[in-house]
Structures are given as C-alpha cells and as structure tokens.
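For reference, the structure discussed in these notes is given below.
For this depiction, one protein chain was excluded, whereas all remaining protein chains were kept in their positions.
Up next, subunit A:
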C-alpha cells in the first residue's frame, strides 16, 4: 500500500520559484504559460492498515505547513 501526498503553496502565497520557472520558460520561447506553481510530491510506503486518515494526520503534523501549504492525499 502506498500513499502519494501532493503539497502545494496555498493560493495567494507568492511562489518565487514558480515565477522564476515561468520567466525561464518564456525566455526559452515557450509562449502561453500564464503561471507556474511549484510543489512537492511525497510517496509513503505503508503497512497494511494505515488509513487515509492516518496519512492526513501526518500531513497536518509534519508533511505540510498548513500556514502556507495545502495538501492532498492519494492512496495508490
């Protein structure tokens, strides 16, 4: 059993790294990119019996900083 956690900066929190990527894409000639947001993906290899609710608790306590980040959990 695995879980994949996506962590993104919340809307409204400026993402300077995403902005830098957007500028670079424009400079390379890739037109039409209106915005870039950069986040991270964390894969967890889980024992049987670990639930989505457990993974959400991990997100709340460590994997995401909910002051600035939102997260979503995908059980795979």
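We adopt the following convention: contacts are C-beta pairs under 8 Å (C-beta built on N, C-alpha and C of every residue); 3 or more make two chains touch, one makes a residue touch a chain; residues count from 1.
Assume contacts and distances are computed from a predicted model.
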Among "Phosphoribosylformylglycinamidine synthase subunit PurQ", "Xanthine dehydrogenase family protein subunit M", "Anti-sigma regulatory factor" or "Peptide ABC transporter permease", go ahead and choose the protein name stored in UniProt for the chain not displayed.
"Phosphoribosylformylglycinamidine synthase subunit PurQ"
Out of A:20, A:33, A:57 or A:75, point to the residue that touches the absent chain in the complete complex.
A:20
Quick one: say which of A:41, A:62 or A:76 touches the chain that got left out.
A:62
Residues of subunit A in contact with the chain not shown:
13-14, 16-17, 20, 61-63, 65, 67-68
